[in-house]
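Note that one protein chain is taken out, while the other chains of the complex remain in position.
Letters A and B mark the chains as written, and numbering starts fresh at 1 in each.
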Amino acid sequence: MSNNNLHPDFDSDGAMSAGAGDELVAAATPGGTLVMDKDAGVPEFEEAAANSGPVKTRRFKDMLPRLDFKLGLGLFLTLGIVLFAIIGPFVTQDPRNYDNATFLKPGGEHLLGTNNLGADLLAQLAEGAAGSIMVGVVAGIIAVTLSLFFGIVAGYVGGYVDEGLSLITNIMLVIPGLPLIIVIASYMESRSMMVIAVVLGITSWAGAAIVLRLQAKSLRNRDYVAASRVAGEKTWRIICVEILPNLLPLLAAQFLSAVVLSILSEAGLSYLGLGPSGSITWGTMLNQASQHNAFYIGAWWWFIPPGLMIALLGCGLSLINFSIDETINPKLRTAPAAVKAIRKAEKAAAKAAKKGATA
Amino acid sequence: MSAETYTGPLTTAGHEAYLATQTPVLTASNISIEYQVDPPVKAVRNVSLTLNRGEILGLAGESGCGKTTLAYGINQLLKPPALRTSGEITFHDKEGYDINVAQLSGDKLRAFRWDKISMVFQGAMNSLNPVISIKAQLFDVLTTHRPDMTKEAKQARAEELLTLVGVDPRRLDSFAHELSGGMRQRVMIAMALALNPQVMIMDEPTTALDVVVQRGILREIMRLREQFNFAVIFITHDLPLLLEISDRIAVMLQGEIVELNTSENIYENPQHEYTKRLLGSFPSLTGDRGSFVRTGVDETATRKEGL
Partner (left out) sequence: MSLEVKNLTKDFKIRSGMKSSNFRAVNDVSFTLEPGKTIALVGESGSGKSTIARMIAKLENPSAGNIVVDGKDSNVHGRALRDYRHNVQMVFQDPFASLNPFHSIAHHIDRPLRLHGKASNAAEAQDQVIELLERVNLKPAGDIAKRRPHELSGGQRQRVAIARALAPGAKYLIADEPVSMLDVSIRLSVLNLLARLQREDNLGVLYITHDLATARHFSDEILVMYKGNIVERGPSDEVILNPQHEYTKLLLGAAPNPANHGKLRDSVRAELAAGLSEDRDQFGTRGL
């Protein structure tokens, strides 16, 4: 019944399991629970309805991660950078305005200084944020969509469909991603941001698809899916309404991973000079800085900000991802908390014992 | 049933008469166990229990009543967030000395556990290690607790143990997945038996098994008990089964033992409302049709009145 071997009476969520709790209520009042079925005179033990306070009706609430320090910091970093990307262009110069003096140090009119052409680097950083996030999100959406199709359909339908889709997934999985992207990117004459995003998206879905396929395979054998079939639900509705909602946290986590991976890959590609031509992203900024020897010149304000932004956004998204992981597997959260609670209780008991001894 | 009105388990005079003929092997008094969550949950409340030498004591109750938690508490096996907040546990060794179990920790506890009290876990078929052989796991127990044993002696003991529980000793080199559910459970019993413990705690040892296999294992347990005279705390929600095999039964409800008596007395003369309710909740296999009337023909006789 319980998946927790050592404490079967206890739910991993850290509360008495709902079933157990209610049956206790029923058992607690032996007199009141025996309800006669008037029609037949057959006694029916009635389980008292559990009065567990206000009834929760919001289904999504339980799926949301709990707001703690980790999640707070992650959201702060991510939303901060997104806001910067949205608001930045309105308050800064045109990032392609080359009328300023070159290699200005940070401060004064140019908070992050200027580059070799005299472009304002704060403006470039803001534009680059928008570019990097755009590439990440588009690639993430493509990757999740593809992994959903290849994973869920293969897992749920099974048979030859599964074998075919799995074959494609496995091929995509063993092809080394970055070299493939480099080959594709170097063959393309003009690379827009969207093209880069699409290339990143279609090369990064396979790992997620394998996880989803296994999940779908296991969910397909759940009784509630069988029950929906017996009720007469159509296959597409079973997938969309009965199975997918239960995979939402997993999908969210996969989406965020794909976004982080794509932002990093874009930066890497751009640094190698294979990034989007003509657009500004953090990666292209780094590429420019390296091409013009910013490091040797000592123009740290040129390469540190974009590098730091990549690190902070990656960190923020990963922190959010950790919190989502905890909703998928509550033990990640409750186990350390439980140990802490015990230590506290033991300390309190020891203190009380000491007090008793001295008194 | 509230904590304020609780004054210990209900019982009858017959129980005292029975106890007078027995010697205790394990005494637990005023055990309370709490789950340190917010707010704390009292899983076991002030339970006192005596287990007699060679006796099968059934612990009956529904899921969530605290029976498993109590058994783990007695064996110092609680894991966070569970914490024993009060209580004394004394083990009366057959050599004549007493061990204060509640004070044991570290190496002493490890040496005590399995040597004196062993356990057969719920879903034991899943508590065998899937990647090492049965033999290696049996050897493990022997190596840890009997470091002086030679390899030949261990081999002989392992074979003897499997034979005792009705598994072909040639199966020694098998892995868990190569055995059926019942066989795995027998191997678990063999492991529990390895050090000749004086007490065995069995937590739902047969619940997941088919009735015929269950019957075979119960028979094995009864036979081994006769041969080695260990006491058993047998935990299950299956009251009919307990009535059939145990000497005494403790009925647990909401962390308290509400009734404690010999099986005969519990069956024939239950005192607590809850025990009566439990007894009334399974229809008789071969007796008259009783209260369990589907067709609405016979509505007069109820099993409750027959008790």
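Here are a few things to note about the model shown:
As a working rule, a contact is a pair of C-beta atoms (placed from the backbone, for glycine too) under 8 Å apart; a residue touches a chain by one contact, two chains touch by 3 or more.
Being a predicted model, the structure only gives us computed values, none of them experimental.
Note on the undisplayed chain: of the listed residues A:70, A:229 or A:292, the one touching it is A:229.
The residue touching the chain not shown here, chosen from B:20, B:131 or B:211, is B:211.
Summary of contacts with the chain left out: across A:102, A:170 or A:246, the touching residue is A:246. Although one chain is not displayed, its contacts with chain A can still be listed: residues 1, 18-23, 26-27, 35, 37, 39-40, 42-47, 49-50, 52, 55-57, 59, 62, 222-224, 226-233, 242, 245-246. In the full complex, chain B touches the hidden chain at residues 62-63, 166-168, 180, 182-183, 186, 210-216, 218-219, 222-223, 226-227, 237-241, 243-245, 263-264, 267, 277-287, 289-290, 292-294, 296.
One rule holds for everything that comes next: only the chains that are shown with their structure count from here on.
Interface residues of chain A, counted against chain B in their complex, comprise 1, 5-10, 14-17, 19-21, 23-24, 27-28, 30-31, 34, 40-43, 45, 335, 337-339, 341-342, 344-346, 349.
Looking at the complex, you find that chain B touches chain A at residues 1, 34-37, 41, 43, 62-69, 72, 77, 79-83, 85, 121-123, 126-127, 203, 253-254, 273-274, 277, 281, 291, 293, 296, 299, 302.
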